[in-house]
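With one protein chain held back, the other chains of the complex are shown just where they sit.
Chains: A and B, in written order; residue numbering restarts at 1 for each.
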Amino acid sequence: MSEKKPAIWLRIYALLAYAYIYFPILILIIFSFNTQKINVRWEGFTLQWYKVLFNDQNVILATRNTLIIAFTSTIISTVIGTLAALALQRYRFPGYGAAESLLYVPVIIPEVVMGISLLAFFASIGLTLGLGTITLSHIAFNIPFVTLVVRARLHGFDKSIEEAAMDLGANELTTFWRVTLPTIMPGVLSGALLAFTLSLDDYVITYFTAGPGSTTLPLRIFSMVRFAVTPEVNALSTLWVLTVFIVLLIGQIAQRSQSPQQTR
Amino acid sequence: MAAETSSVSPAPRFSLIRQLRESPHAQGLALISPTLIYLLFTLVLPLLLVVVLSFMTRGPYGNIIYRVNLGNYTRLMDTLYLRILGYSLLTAALTTIGTILIGYPLAYYIARTPPRQRSVYLFLILVPFWTNFIIRIYAWIMILRTEGLLNSFLLKIGFIQAPLDILYTPTAVLIGMVYEFLPFMVLPLYTSLEKIEPAQLEAAADLGARPFMAFLRVTLPLSLPGMIAGSILVFIPAMGMFVVPDLMGGAKTILVGNLIRNQFLTARDWPFGAAASMLLLILTLIFTLFYTRRAGFGEELLV
Partner (left out) sequence: MSQFAVELRDVVKRFPNPGGGEIIAVNHATLQINHGEFFSLLGPSGCGKTTSLRMVAGFEWPTSGEIFIDGKPMGRTPPFLRPVNTVFQSYALFQHMTIFQNVAFGLEMEGVSREETRRRVEAALEMVQLTGMGSRKPRQLSGGQQQRVALARALVKRPAVLLLDEPLGALDLKLRKEMQLELKALQEQVGITFIYVTHDQEEALTMSDRIAVMNKGNVLQIGAPVEIYERPNCRFVADFIGETNFLFGKVKAIDPDFVTVSLHGSERELVGIPLGKFYSGQEVVVSVRPEKMRIFDDTPLKIGVTPNQPNCFPIRIINTMYIGSDTRIVIDFGGGTQLKVWEQNHLSTLDALAYYAPGQELWVTMRPENVLILPQEE
């Protein structure tokens, strides 16, 4: 778009829009320090709710579960998804079209439908709901997203470096491990990050595939919001927002430091 | 440096490796087979199960009797359920429109700022985007409650006499949905707008178009792919949304998502829930095909 500075009304609008976006979040954060329990009016500053949070066994358990599920599903879905991306981007095989469509289904399908279908499936094969079923479900919806991201990054891939490696004596496996993988690594990491976040954040599918005692953070937050509203929720929310902020910031800085030296 | 010939070792004996090496088809299939197998079990079979389930009957204790009947589907044709369906579609449509109205100027603004500052603005959109959406909904609940911030503020300044009943109404649901889906519209729109080369607008100006005209006839059409991609990302998930109505809509506002959820977890009428899911799925398919026919899939805008 053009280099001219945007018109004044546009700037005002943008300001208001950002305010609209951030206002609720700021309220959330501010009231996490509120002494009043029912959180209607501001009374005084306190850190007590954070103390409550850190001692809340349910939350700690939920966090632990969430992280375990997120890490496991990320690793597995990233491996499987990267292989699929390579398959789709470089090969033509019988059933290509069907495979590609199949891969897009979890992206398009309403989460409710996927959730209940998994619930029905696990029930029908007699699998008890728990961390395992949640993880299996997360892998299922993560694979397509990883594949999508890695595929996009594979677009500009120069096959001649693989030929060069083979020319110099590396067989197919060595070529993949020493040349292909390092080169597509940024894309793979992007995909992994996406998968991790999706898993961390997921509510609906987790809701249907979780068993008693296998609660995750989003599930816990939901029940806290629905049933036991105290500023503890605000404290939890504040920490979450802060974490996201920091992680994204690190990501931005890392990206910045990678780009500048692009000569040629 | 004298030239030495390195010896050529014989080709590998394992015929499997040879076959793989010689057939790109086999290699491709091998790479994609884990995905296919996994999704077979976690996607294809479960969905088939749901299809089958939708034709079954509910037993008296909430179990499933394997007797085929179309009762679930005919039940869906009842006005009660059709109204829910219609309402879901309406909500999704309004949400989409809302995100376009609010999001377009914002995306436009970001696309117009100098590149250096742009990443900051994008970053600021991303932070709420990545924050768990339940948290963000909760924030709105805090604001919109009867004793919430909005009411307290308005009462205090005397703008109103009695607290407004916003929470647990369809309006609240809409506010929540738009807020939730806004980043999904802004980001693709921004990507699309950013790709428009300034030369085209300059050409329009050169040919006599006033700024607003240029916007209408050049910018808007060129940003259409972004709008369509954004619409896919908003409309389709919005159709199946149940969390927002659940938290912010109260008992009065039921959408298809809530219906399905209730059937599976509260009412224990899995066959009926399955039928409702099939309906939602078919609608999703129709809209997806409709959208992608208009503008390709636009996956590059998603990433």
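Following the convention adopted for this analysis, a residue touches a chain if its C-beta (ideal position, glycine included) is under 8 Å from a C-beta of that chain, and two chains touch if they have at least 3 such contacts.
These numbers come from a predicted model, not from an experiment.
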Sole residue of A:Leu15, A:Ile60, A:Ala98 or A:Ile161 that reaches the chain not shown, by the stated touch rule: A:Ile161
Absent-chain contact - pick from A:Thr63, A:Ser124 or A:Thr183: A:Thr183
Interface with the undisplayed chain - residues on chain A: 158, 160-161, 163-172, 174, 178-179, 182-183, 185, 261-264
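One rule holds in what follows: only the chains that are shown with their structure count from here on.
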For chain A paired with chain B, centre-to-centre distance based on mean C-alpha positions, whole Å: 15
Partner chain B, residues of chain A touching it in the complex: 1-6, 10-11, 13-14, 17-18, 20-25, 27-28, 31, 38-41, 80-81, 83-84, 86-88, 90-96, 99, 102-106, 108-114, 116-121, 124, 136-137, 139-140, 143, 147-149, 152, 172, 197, 200-201, 203-204, 208, 217-218, 221-222, 225-226, 233, 236-237, 240-241, 244-245, 248-249, 252
Contact footprint of chain A on chain B as seen in their complex: 21, 24-29, 31-32, 34-36, 38-39, 42-47, 49-50, 53, 102, 105-106, 108-114, 119, 121, 123-128, 130-143, 145, 147-149, 152, 179, 182, 193-194, 196, 198, 201-202, 236-237, 239-240, 242-243, 246-247, 256-257, 260-261, 264, 270, 273-274, 277, 280-281, 284-285, 288, 297, 299-300, 302-303
